[in-house]
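Scroll down for the structure; my scribbles are underneath it.
One protein chain omitted, others in place.
Coming up: subunit A.
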Amino acid sequence: MSTQQAEPESQEAPKDPEMQGAESPAAEKQKGGGMVDQTSTDASELEGETVHIKVFRYDPEVEAKQEPRFDDFHVPFEKGMTVLDAVMYARDEYDSSLTFRHSCRQAVCGSDAFFVNGKQRLGCKTQIADLEQPVRIEPLPHQEVVKDLVVDMDHFYDQMHTVEPYFQQEDLPDGELEEQRQSRENREKVKMSTRCIWCGACMSSCNIAAGDNEYLGPAAINKAYRFAMDEREDEEIKEHRLRILEQEHGVWRCQTQFSCTEVCPKDIPLTEHIQELKREAVKKNLKFW
């Protein structure tokens, strides 16, 4: 087993990925969403130190990576360093084949949701100093792994699209510059739901979604909530939306385990939104499938 050290000389020449140590050769790809939060380390204790990260590796095409494994990297710590910073450093300095999605680095693009120390988190928003070492970084559970930390998001996108995720109000006010009025209270009501960045953390943490591929899932239901509760859409379309949601694999599948709410990086009260839609469906006397 070889581990990468952050000695200045080792930063010069990127090392062969095949030389990376494999600490846990039989890494399990589909782990459930256990919610073990970690105790934090004081950042000042880490000054001048390296942090030890264990990163999941898998590539269906490269022989040495076909068997999933973990690679160890020791990355020099800097104050404010995030999980994303650490894996970027490992990639740029030690192994350029290390693969993950990332873009904005500020928690709005939703690309870098990983399974970090047993919890779904955005890499860019998670401080390394808050985590217990070694930091285990894995792809989102319950999604097919494409390579390393990259998962296939197609199913997630399909579920988002199932709920007709677009505003549907054809009856607009007269005059090009006339707005639809929306009360501050109503905007406040839908505000949290509009913050979703489609990162997929909630879906990955949901035990129900893991067992029922057709379950709409927390993100899609939240997207529907965003429209169903918006007073600018009229009653008819609201009813249509509730009919989509109350179907067999809709809101009633939710068992209020709160795992989605717990992992949401934008603090959206997903479970509460799902419950509210259940109540709406009951009030509208929609059939209980």
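One rule holds in what follows: contacts are C-beta pairs under 8 Å (C-beta built on N, C-alpha and C of every residue); 3 or more make two chains touch, one makes a residue touch a chain; residues count from 1.
Note that in this section contacts and distances are computed from a predicted model.
Protein name for the hidden chain, per its UniProt entry and selected from "succinate dehydrogenase", "Probable glycine cleavage system H protein", "RsmB/NOP family class I SAM-dependent RNA methyltransferase" or "Energy-conserving hydrogenase (Ferredoxin), subunit B": "succinate dehydrogenase". Only one of the listed residues, A:V55, A:V116 or A:V190, touches the absent chain: A:V190.
When the full complex is taken into account, the listed residue touching the unshown chain is A:W198, out of A:F56, A:F70, A:W198 or A:Y225. Where subunit A meets the missing chain, the touching residues are 14, 17, 59-62, 79-80, 82, 91-93, 95-97, 99-111, 125, 127, 146-148, 150, 153, 157, 161, 164-167, 169, 172, 176-184, 187, 190-191, 194-195, 197-198, 227, 230, 232-233.
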